[in-house]
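Selected chains from the complex are presented in situ; the others are not included.
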Amino acid sequence: MIKVGLLGAGRIGKVHAKSIVADPRTQLVAVSDVNMDAAQQLAASVGAVARNTADIIADPAIDAVLIATSTDTHAQLIEAAALAGKAVLCEKPVDLNLETALACQAVVSKAGRPVMIGFNRRFDPNFAAVKRALDQGEVGKAELLSITSFDPAPPPVSYIQVSGGLFRDMAIHDFDMACWMFGAAPTAVTAIGSSIVDPAIGAAGDVDTAVITLHFADGRIAVIKNSRRAVYGYDQRLELLGSDGLLQAGNVLENTVAKITTAGATSAKPEYFFLERYMKAYEAEWRAFVDAVQAGSAYPVTLQDGVTALAVAEAATLSWKQGRTVALKDGRPVV
Amino acid sequence: MIKVGLLGAGRIGKVHAKSIVADPRTQLVAVSDVNMDAAQQLAASVGAVARNTADIIADPAIDAVLIATSTDTHAQLIEAAALAGKAVLCEKPVDLNLETALACQAVVSKAGRPVMIGFNRRFDPNFAAVKRALDQGEVGKAELLSITSFDPAPPPVSYIQVSGGLFRDMAIHDFDMACWMFGAAPTAVTAIGSSIVDPAIGAAGDVDTAVITLHFADGRIAVIKNSRRAVYGYDQRLELLGSDGLLQAGNVLENTVAKITTAGATSAKPEYFFLERYMKAYEAEWRAFVDAVQAGSAYPVTLQDGVTALAVAEAATLSWKQGRTVALKDGRPVV
């Protein structure tokens, strides 16, 4: 039985707690949070103990930690946990700053302990089925990937201000999706953005609507469409044109019911947001982490993947600000 | 160039006139109607001449006639035209009375001229694709056929009263569809009916909602659902379960547009009624008739098909009235 410490008892920490508890191979023994009440409440509900973060990392009886704290603490907790010899699964992103992430990667590399980054969407059964079909050659050679990724409603401007901006905060998932699908990092990034959903987002120096094009060395192209607001719910689709056909992954709808009246045929909306849409993905993510820990095999999402996605996000931010295509070289945007 | 006389200048006569004109192999030379004005108007619009029915049939310069007159005249016109040596395409049904239809069949048989009956739905590209896939073994051996056939709105009660009833008037298309799909006539019929759409229809001695089950000698079953009213438009679907899978033919929608809002995803309604849904089928029906005439090959829908469908309709009517399953023997319901 793998003994697990959970760092972070917020919304996403609670999601992960469920997955840890549901997996018969893992036991959630400790929970920490900057808000001790939150840690105690979550710990109590799952038969774990609330402790402070440093103690959890220092405890040799704990085999693995799941980092679900605020983004600004990820890098240092990854480093500490890796140095302490834990198996580590850390929520995305590694950090909002590429240099910090690269430094973290250097420390982890020396520690010799790989770290898994929580790009949950790779574990969505729909996207995973597309990836499988692509890798099995079902549509031939990949040429053009198109990702639609809309949130149901914009976050408060106070969150926007500390989020690192749409490209680092929201599109980073899509950057990882594109790199994963194509099995490569892009060589250049072109980003276009607007603030038309809410002018307050523009006033905060960010965009709420964006189109980002990723160029790959062999000519493949990925295009990502982002919006902070799709009133009908979480819109998470992709399609991939290959030399022999097209693969599409559609939204997950609330039910399979249609009503046909004089107004037309109305079916259900997509699931509202990531907690609904990706609940199964979070569970599968945890199982994949435990599979790798038990087998001693490579993690399905690596720290390098987290750093690459962040580098693309930096390039996209730069591209948008400077109105030019930004090349990526040696894992960094060419300034 | 095949010279064609059109008998009947009503709504369906006009539809057929278009198909005759559009086919480069056929020329519409004469039109008749009990309403001479209607005949003249239609004739004028297509460069034909209005004549009376007897003259058209007697004219040796006319190669083919299309009978689109009122149902009670079909049998006698079929006979006259066949005896006159014309190629004949007659609208369904042959007659509302099975004995009349059988007598007509005897006359035609002696004349040695086959006649084609206008079961237009066989030429719908969707149903035709199902038939083709079935015949090519794509779902193995057929087992259970289900036909949904709803009209958008009930006809006036005055029409109901002379229509022969739902089973002869409306379901006859579905009976032919089932016999065609299965390549056989049923051995027994069970019909259930209600008048819940409009009590006036019940008062007129008819039903507006019905379920009819057809039993075939080898155990195959077909079930037909009819309603005089589907407010959202013409609902014409079928599905066929076979040993290796299911074939479905869906409605034809007004367009491919969907609107997704907080109320769900709304797409278009089905085409409103048969003139919209089956326009292509009418054209294909005419082309198939001309193909057979030119090739001297068997018609794709025979007079026997028309008689069989009518026999099933009589059996269904009897089944509904007597609350029992009615067997079919030697082409007649067992009373």
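Side notes on the structure shown:
Going in written order, the chains are labelled A and B, and every chain counts its residues from 1.
The rule is simple: a contact is a pair of C-beta atoms (placed from the backbone, for glycine too) under 8 Å apart; a residue touches a chain by one contact, two chains touch by 3 or more.
Predicted, not measured: the structure shown is a model, and the values here were computed from it.
Here 2 of the identical protein chains are placed; the entire complex in the file holds 4 of them.
Just so we're on the same page, only the chains that are shown with their structure count from here on.
One finds 58 Å separating the Cα centroids of chain A and chain B. Across the complex, chain A is touched by residues 231-232, 253, 260-269 of chain B.
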